[in-house]
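Below is a structure I'd like to ask you about.
Incomplete set of chains, arranged as in the complex.
Chain naming follows the written order as A and B, and within any one chain the residues start at number 1.
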Amino acid sequence: MLPHDVIGMRRSFHSFPETAFLEYRTAALVAERLAELGYAVRVGPEVMSMDGVRGLPSKESHQQAQEAARAAGASPLWISRMPNGQTAVCGDLKRGDGPVIALRFDMDALPVQEIKDDTHLPSLKGFSSSCEGRMHACGHDGHTAIGLAVAARLASPETIWRGTLRLIFQPAEEGGRGAQPIVNHGLLDDVDIFLAAHLGCQLPSGTIALAADGFLWAEKWNVTFKGVAAHAAMCPEEGRNALLAAAISIPALYALPRDGQADTRINVGLLHAGRTRNVIADEATLEMELRSSTNDGLKRLTSGARRTLEGAALTQGATIDIDVYGTAISAISDTSITERLHHAVLATKGGEVIQTWPIGGGDDATFMMQRVQERGGQAGYCLIGADLTAPHHASAFDFDESALEKAVDILFSFVEKTQ
Amino acid sequence: MLPHDVIGMRRSFHSFPETAFLEYRTAALVAERLAELGYAVRVGPEVMSMDGVRGLPSKESHQQAQEAARAAGASPLWISRMPNGQTAVCGDLKRGDGPVIALRFDMDALPVQEIKDDTHLPSLKGFSSSCEGRMHACGHDGHTAIGLAVAARLASPETIWRGTLRLIFQPAEEGGRGAQPIVNHGLLDDVDIFLAAHLGCQLPSGTIALAADGFLWAEKWNVTFKGVAAHAAMCPEEGRNALLAAAISIPALYALPRDGQADTRINVGLLHAGRTRNVIADEATLEMELRSSTNDGLKRLTSGARRTLEGAALTQGATIDIDVYGTAISAISDTSITERLHHAVLATKGGEVIQTWPIGGGDDATFMMQRVQERGGQAGYCLIGADLTAPHHASAFDFDESALEKAVDILFSFVEKTQ
C-alpha cells in the first residue's frame, strides 16, 4: 500500500496527517516497512517510556485515531503494540562490528487547516490532507519518507558500512514532547554517532548546512489561576478574581528583566478567563513560553516567571497551577560530525555547503544529542535546503520535493562513510 | 397546542426556551393566542424599530431558530411577520373611553444548561428544556404565561375595565436590549398607565412588593482589541500585542475611582485573547459591565473606562472597538401606581404586602417606564414573591408555580381597578 519511492511515500504520509502521539497509521506503516526490509523492529513501550510524556491526548482521541488508522490501511497488529500514544518506532540493523549509528526522523503533523488551491501542489496532485483541521505543515511527512528510503538503501547487501544502524522514528516533535520519553527509555544510551536532519528552514534547495545553530532553551507552560466566583454587583468583595490575577501577571511577565548574559524571550500567547459579564471570574488559563539562549538564562527566567505568577495570584487570593507542557534545550553539533558530513556531501552529486544556519525555532532532537554527547558519543543536526511555498506552520506550506532524494543521498553517504 | 391554564402554558414555554431575539416559537404562540382572544395583534416591525437593536444573532441563527420554531408547532405565518429577530408582540383591546393601560411581559431564555435531576421539577414532570444549552432560568416562561392568562381574563365581556389595554410581549430582556427598540418605535408614547412585574427576586411566595428599587444604571460593553501578530521568538518587536493591551486595561478598569456621590460597580467577566503560545496575540475580546446608582455616576464611570481602554490600547499600538451591548437605567415607580396596586392586591385573596424590595439586578422595562413618565403617564414595577430552588440564572433555578395564579389575579385586579 505504501509506495517505495521517496516522493510517493511522502505523498502518502502527507495525505494522512496525524498529530502528536496519535501517529498510529504513520508509525504502523513505518514499522511494517522496516520489518520487511529486515530491520529488528521495536515499537511503543519497547522504545519509549511513559515517564516524561506531556500533553497526551484524551483516551477518546486515541481510540478515534487508532480506528481511523486501521480504516486507512494500517496493520491492527502493529497498532496494538503502541498503546496510549506510544507511537515511536525503532529499527536496528546490525552489520558486523562498528559504531552504533543513529538517525532520527519525526512523524507528527500539526493542527493546521491545509489550503485548497490549485497553486498548492498537494491540491493539484490530489495528495492533500484528508483529515479536517490537520496538516503536514512542517515537512515531517518528508522526513519520514526519507527515513524509509534511507532504510531501504542501507539494507542493501552491496553497501559497505559496518556496525549497528538505528533508525528512530519519533512522535510529537511539535511541542517538544516526543524525544524525551525515548531518551528516558535509554534508546540513545549506546549510540556512538547521532544525526538528525530538517528540510527547509529558509535554506534554499540545493544547499546543505552541516550544522544548525540558534536552538533556544525553552519551557512551555500552561498556567491556571483559580479564584472564587461572586455576583459582580451584589457582593464583589466575596470573589477572588482569577481574571484580574491573570491580567496583573501579564505585563509583569513581559517585564521580567532582560538578561545581561543571555538572550531571552517571553510570550503569553493565549488567555481565556471568566464565563460571563456579571460574575467575578473564578478561572483563568494562559499558555506561555519562555526561551533563552543559555540554560542559566532560562533558569533565571523561569524562576522569575514562577515568582511573578505566584505573586499575581496572591494579590487576589487566587491559586495557581503551572503545568510545564514542553521543554527545549539547545545543542551544538560536534565538529567530527560536521566534518564527516562534509565528506559525505562531497561524495554525492553535491550542492552548496555552508557550515551552519539558524534553525529559527527548536527541535527536541536536542535531547537526544545531549544524551549521546554526555555519554561520550558524537552528535549532529543538519539542514537540507528546500525551497518553500510558505513559512513553516502556515496553511500554504509546501516544499520542493527534489530535496527528498538529495537528503536520502546525503544520509546514505553519511552512514557509508562512517567507518 | 398551547394549553389554556397558566401552569400548563408556563411548562410549554419552559420546555422550549429561546434566547434573545430568537423567540420565534414563543412569540408566534403568543400572537396566535392573543388574536384568538380578540386582541388587535401587531408584531415585528409594527411594534419595534431595528434602530437601537444591539447584539443581534447571526442570520444563520435566525434561520435555525425559525425552522426549529416551525418544527415545534409555531405558525409559519406569524413567524414570517417577524423578520430579523423582531420577535416583539403587542395585543391591544379597546373597551370604550379610558386610559391606555400597558402591561409588559418578557419572553426570552438564557444560554444556561438546565440540570437534569429528579429534585428539579421540570425534570420530574417532564417539561425541562428540550434545547441543549438553553434554559428559562429567570422565570420569563412564567411571565409570558401570566401575560396570556391575564389577556384571557380581561377579554371576558363580564369585566368592568374601560379604556385601551395594551399587552406588550418583549424579546431580549436579558442583556437589556429588547425594550429600547419598542420604545424607539413609539409603542409607549400614548400609554397613560404602565406596569411590569417580576417573579422571584428573593421575595418569598405569598408576598408582593408594590415597587422594586435598587435598579442600577448600567452599560454592558463588548470590547475588542486588535493588534498585529508576530513570531514571539524571532521578531517580537514587529507585533502589536493585543493580549498585553487588554491585560494592562483590566487592573486599570477596576482601579477607576470610587465615587463620592454614587455607588459604582465594574466587572470584566470574560476575556479571550490570542491563539497560540508562540505568536504575539493580535486580538483580545472582553465582556464587561459598568453600573452606578446614579446616571451621573455612570457617565463618570463610562467616561473613565473609555479613556482607560483607549490608553491601554495605545500603550501597545493596538486599536479598540467598544460595542455598547446593552444598557440599563433606573426608574422609580409612581406613588399613584403603587397605591392603585395596593388596592388591587387587597381585592384578591391577598398575601403580605411590602412597599418596596430590591430588584437585585436590572430590567430594561425601566426604559418603558422612563418614556411613559416623561410623557406625563404613570409607571410602576412590582415584584411577585415566589420561592426559588436556586438563584436566578443558575442551572437549578425553578420557582414556586403557585405564584403564577396569584400574579394573574393581581394584574387582573390592577386593570379592573384602574378607572
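We take it that a contact is a pair of C-beta atoms (placed from the backbone, for glycine too) under 8 Å apart; a residue touches a chain by one contact, two chains touch by 3 or more.
What you are looking at is a predicted structure, and each value in this text was computed from that prediction instead of being measured.
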| item | value |
| --- | --- |
| Whole-complex copies, counting every chain including the 2 in place | 4 |
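Basically, only the chains that are shown with their structure count from here on.
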| item | value |
| --- | --- |
| Inter-centroid spacing, chain B versus chain A (mean Cα positions, whole Å) | 51 |
| Complex contact set, residues of chain A against chain B | 216, 220, 232-234, 236, 241, 243-244, 246-251, 254, 265, 267-281, 284, 287-289, 291, 360-361 |
